[in-house]
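For this view, one protein chain was removed and the others were kept in their places.
Then we have subunit A:
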């Protein structure tokens, strides 16, 4: 098989994954989640637990240490079968608190402490880097197996020469970074969900299962002659002589169980990407089944490999070398893709999880502290977050590559995996303690984490470099400063233990001890206590910590900030929902404590709990927890809680009704005043041009002395005023037709770009003395729409000329933004003037609602009323967008109207 063919298949496979991710993302955007979030996809996404280590390494592990490889599968199985309630609690907490990563979980639980967020992030990066290196190594090695003429030489070493391994690894790392950036940071979803990535991973999960089972079937029935033969071969092989080491068995099972819960990538798919808590129930049997199938053929493959391959062959690569040696090119290719899938899916999810942590807990807090107060309002936070994520992804993969180069890629796969597991396991005490023990404190968590991290680094991670990195061989041999009981692999003089068992035991024991003692001897802060109650009693509490005292915050400031983080549409929808919930119309709800909490949760979905808290605090100002709030939560008398919450609900309901009534009343009064004003307005608007016409026509008729040039001028005025009168009458008739829905639409296809050109040309001609800068995106405007283009132009002209008339900026400019959203298109017209006061925002679309009475305004105040009616007739809408800096109107309309509606 040629190397180029391999690369070609590989690229085709990646392209297919791209397509899967792309279409899943498209579907999700169109709101068709459906099967994208089924329990099966959830279960399959959990399979990123099975990395290249499991795919290649398990066979190698079995060939070296017999059945011990099973511990890697036993741990997660125990968690899913026996500890599913921990997973369920994590998922529930993740949902109610909008947790974005394991670092966010720890930070949020301990009073939104950023210090803990940073510690866990660093721990996760250090613990995951070797693992990413491992994946790069496995893919590179598998390339090398194919690349070299392995069958001819029979020696692996010679196989490495034809390909530049380092370059291959670098290309793979770069490719993975690109994929992750493309699909992991496409949007800043408030839920931090990545439909595209999860779908691609589910596909990869199937590929690796099919590959391994396919190879197993081939080995059992193709190479050997059936199960009986295989059993006989196993009996004859060294694997049969293997004796279990109880301490290793127990501690490794424990380690893999813990890692399953604590690995950043597992947390990402298990908790963050979880769409429905009930999926955990399906996964609790389906995932163990998946693991069972993955492990079923490991021993047969190992045994056959040991019997078939020359003595020096690397057992980690049996999965590839067996089919190659038996000339099964297709099967070899499938195996290769299986291994490739295992490696890439792990790296992609790990990079997403780590980049979320790095950007939320390290970059954003730094940015927030360097930016001046109020930066959350002026700066584009969304952009900062996205750039931070993208850079973090690249950095994480670069680190993995660097580790691969430094470590030389020599260590057996399983060894790296275990070191990594032991590292992330240090999060366990803080995590489990955090969700089950209210007494756990920030000090305790920090002490436990740092202790565990240090012991792990000293006893396992640094020694793994064999004295070539930081720890010298002398230290390894004689202990730090020559003190015997500080020997990294025989701490406190306990010798003769397996290094991994030794490190896991000491790091976990000291970690837990420091965590418990730190918690017992420190006093939690108010916010910590509140969050603790929220996490431990997640099933009892519905809402989040009662943290905010409103009143000081301006709803509009909050909206501006939220728009920068969530994006304009999502933020506006959120605010509108909240306003409706309070019984108000428009976009600006009262900044009540409830609303602020809700907003904080939403924001924390994008930027993490600690950052969201800090951002809102910047705007609201002042401390966030009051004594009453503390009392309310500390008091666990359930009855009182329930009674008061019922009262609260009632009074909230009453308040809502009262507000609705008040608002309706205000609106009616306003409308009635407007109705009265309507007649006198019409009278005024009609009589003014008539006055000029009558006066001048009498002058001309009565035959007094009139200079020649005046005759012409007066006739001109009469003509112009007659035209103005006609236009006014036309507007009134137009409005009445539109309002009664009797309008006949002349629908035709038109290019939005041309329509805007036309509208701009029409308004420029009408008013040249005040030049206004127009900012457009011609590319986005290039959209074909099917609608009544004349009517649409009428709306555009109106909005543009309004901007020209009313924009009071020194240097007036008008931004026209076009954005397609599924079957609809948004066109936003935003100027840089002082905008429309909040109290008038709901009135401007009423008839004759010219805000200032200036003659400069020209029209009769019918323009926006007509626009509103036109848009309603075109199946779209026009609204005022608050919080955009100046006056901003958004026109929304369908790209093509459904025929049935158009016929009406």
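Convention: a residue touches a chain if its C-beta (ideal position, glycine included) is under 8 Å from a C-beta of that chain, and two chains touch if they have at least 3 such contacts; residues count from 1.
In the analysis below, contacts and distances are computed from a predicted model.
Candidate names were "Monosaccharide ABC transporter membrane protein (CUT2 family)", "Transcriptional regulatory protein YycF", "Ribose transport system permease protein" or "Sulfur-oxidizing protein SoxY", and the UniProt protein name of the unshown chain is "Transcriptional regulatory protein YycF". Touch with the chain that is not drawn comes from one residue among A:710, A:730, A:754 or A:877, which is A:710.
Listed residues A:30, A:236, A:664 or A:690: the one in touch with the omitted chain is A:690.
Think of the hidden chain as still there; on subunit A it touches residues 679-680, 683-684, 687-688, 690-696, 698-699, 702, 704-705, 710, 717, 721, 853-856.
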